[in-house]
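Below is one structure, written out as structure tokens, with a few remarks after it.
With one protein chain held back, the other chains of the complex are shown just where they sit.
All chains are identified by letter, namely A and B, in their written order; residue positions are counted from 1 within each chain.
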Amino acid sequence: MNILSSARQSKTLTPALLLSTLILGFIISLYGQSEFSLQANDLWQIMIAPDSQDIKQQVILSLRLPRSLVACLIGFNLGVAGLLMQGLTRNPLASPTLFAINSGAACLMALNSIGFAFFSALPSELATFSGALLGGLLVFSLGGGLRSDSNALRLILAGIAVNGLLSSLTRAALIIADDTAYSILHWLSGSFSEIDWHSWSQLWPLSLVALLLAFSTSRGLNLNALGEQTANSLGINITWLRVRVCLAVLLLTSISVTLAGPIVFVGLIAPHLARALFNNNHLVLLPASGLLGAALVCWADLLSRSIIPPAETPVGIITALIGTPFFIFLVLKGKL
Amino acid sequence: MTRYTQLLLSGFLLLFLLAGVSLTMGAESLPIKTVLQTLMHGGDQDFIVNYYRLPRILISILVGMGLAISGVLTQGIIRNPLASPDLMGISGGAGLAACTVLLIWPNIGNVWLPPIALLGGFSAALVIWLLNRWHDPSPARLALVGIAISAFLSSCINFLLILHPVEINSAMIWLTGSLWGRNWDYVWPMLPWLTVLVPFSFYLAWSLDLFALGEDTADALGVNTKGLQIAALLSAVALASVSVAVCGTIGFVGLLAPHLARLLVGSRHKLVLPVAALVGALLVLSADTLARNLAPPLELPAGVLTAIIGAPYFLFLLHRYKGY
Partner (left out) sequence: MRQNDEITKISDDSLDDNVYHYHLIYLVLLMSLLSPLLFAALLLLPLSFISQQSHAVTIEHDAGTLTLDKTPTRIVTLAFSFVDALAVTGVSPVGIADDGDKNRIIKSVRDLIGDWQSVGSRYQPSLEAIAALKPDLIIADSGRHHSIYKDLSLIAPTLMLQSRGITYRENLAVMQKISRAVDKSAQFKKRLKKHQKLMLDLKNQLHNNDTYQFAIVTDKGMWLHSPSSYAGSVIKELGLNSPMTNNINEPYLQSSFEQLLKTNPDWLLVGQYTEHTVLDKWQKSPLWKMLSVAKSKQLIHVSASVWSLTSGMLAAEQIAQELASHLKQ
């Protein structure tokens, strides 16, 4: 904890370190662990001597670059979404997993893949996106998340019930899918292997809107942290704040899960680290948590390619492996 | 005859009727007369009735009872309405252990599954127990810990499945919970565990009623609280793990049955326990009967049906519940 507290004191060092970790991860993931044995030098070559016929340069430009960009932006989204949820519910363990956003997306995706009823008519991205929204909205509405007198326990219970229902439907679909089961399962563990420029063009406009919405709530969240009554007396419309935060969270997580599958624990870890490193002002915390999430996902993606090459380990498994010890650490330190 | 006895009796009657229905229905519909004849004397339908449907019905009842009692004990001891073997990752731990073994040694015998599942269940329970000792989390937080642990365990299982793509189906069926292909060979290993654990749980229920008054009061009334906690938790874990070992992680039974029982007969464990056991048995039996009959000859995993029956009902309970 010494390192953390001393880091908090230095105002410039921490953000600088954080940024450089992110940039380093970004650059390495552009050329690391490739079948074509790419080197850092190849990146340099692209800048000084672009050649559209060179396969190495093309791999970097049309496969690696969008993948790294998407990984970072999704990490950023998840970090911000996690912080918003925790800020709103004042619950340190709120995350997309809890709100059934991941399992909703997974369930509809799986049903879509096996061609169940009308789901097969939808394009798989749309099915996944609506699944994420459906899961999230179900939990919010059944758990009374939009009401001003909402109760954390009730929200959690609703999350558990919806999660349980959706995930057993997903399993049933997987059993029926049989031969395609392994391709669905790969997606269910979160993976960036199918990312291209098209995904990026789907991701950034929605993310931009959702992030702007998220940053607009930071003042409200700061006051909400003092307690709902205080916030109310200071002229914050709690219900309106809730609606905006929920909308931002749903957008951020749905678009992420649609493109890359459920990447667990990022929305949980990033906000906690951000709080440990910076002060409690949401204006600072939001970008900090986002950057931490981005760095985390970027490095996890890099790791996912290096564990059993040339096969890729799903990135969601890496984040779960990093996340659980961290989680136990939180519990032992009495942060829960 | 009190209202309670009436309730119990009608529960038994319902269970008996459902078992009868389950015996006659399936991919091959049999008239009641044939079923009775076969039960007594065997005959043409010997396999279907005596070797297939009968043991499955018995296992449904036993597993349902086991999960429900386990749920009552965990909720009683942690004094947490959200505690249940499946939510706290105990079923998940047992499932992961059994699943790992099944993927690595696909031809391992049935005999080995209960002890392995037991080991996994106990390890998960140990983590929960330590958390509870060190920190005493609030109900909601404990539930969150359970979710996080379950999320982690299911990531591990997914990873294992990706490494062994050929075995995905068998493992998935195991994880969802199914009574497919469960015969007498699965009944016998279960019985000794249950004959010890169920009466023991009834004995514990009496002490739990004192415990529910609060630890200090219980101490004053001469209940050995620490011993009670350990005994109840151990038998809860054992009951859940044995059930998981037989038919995989059937969800919602351990959570739902105690809630429903409490709604019917109040909060005294002595009264809740038998009713919860009946409800659990009914739930699993009806899920399995439906699993066989929805689209014969295709069979569905029973765990999906307990979730489909259980989740909406649980949400309904949630809607009515006022005691936050």
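Everything that follows uses one rule, which is that a residue touches a chain if its C-beta (ideal position, glycine included) is under 8 Å from a C-beta of that chain, and two chains touch if they have at least 3 such contacts.
Every value quoted in this text rests on a predicted model; they were computed, and no experiment measured them.
**Student:** Out of B:L9, B:A27, B:I104 or B:I230, point to the residue that touches the absent chain in the complete complex.
**Tutor:** B:A27
**Student:** Give the residue, chosen from B:N183, B:N224 or B:S267, that touches the chain omitted from the document.
**Tutor:** In the full complex, the listed residue that touches the missing chain is B:N183.
**Student:** Write down which of A:S29, A:T97 or A:S113 is the residue touching the left-out chain.
**Tutor:** Answer from the full complex: A:S113 touches the omitted chain.
**Student:** Taking the entire complex into account, which one of A:F26, A:F140, A:W187 or A:F265 touches the absent chain?
**Tutor:** Considering the complete complex, A:W187 is the one touching the chain left out.
**Student:** Against the chain that's been left off, what residues of chain A make contact? List them.
**Tutor:** These residues of chain A touch the chain that is not shown: 34-36, 52, 55, 58-59, 62-63, 113, 123-124, 175-176, 178-180, 182-184, 186-187, 193-194, 196, 198, 310-312.
**Student:** Contact with the hidden chain only, please: which chain B residues?
**Tutor:** Against the left-out chain, chain B lists 26-28, 47-48, 51-53, 106-107, 110, 165-167, 169-170, 173, 178, 180-181, 183, 185, 292, 295-299, 301.
Simple rule for what comes next: only the chains that are shown with their structure count from here on.
**Student:** On a C-alpha centroid basis, what's the spacing between chain A and chain B, in Å?
**Tutor:** 34
**Student:** Residues of chain A touching chain B in their complex?
**Tutor:** Per the stated touch rule, the residues are 91, 93, 97-98, 142-143, 151-154, 156-165, 167-169, 171-172, 174-175, 178, 181-182, 185-186, 188-189, 264-265, 268, 313-314, 316-317, 320-321, 323-324, 327, 331-332, 334, 336.
**Student:** Can you name the residues of chain B that touch chain A in the complex?
**Tutor:** 82, 86-87, 131, 134-135, 137, 139-141, 143-145, 147-149, 151-152, 154-156, 158-159, 161-162, 165, 168-169, 172-173, 175-176, 251-252, 300-301, 303-304, 307-308, 310-312, 314-315, 318-319, 321, 324
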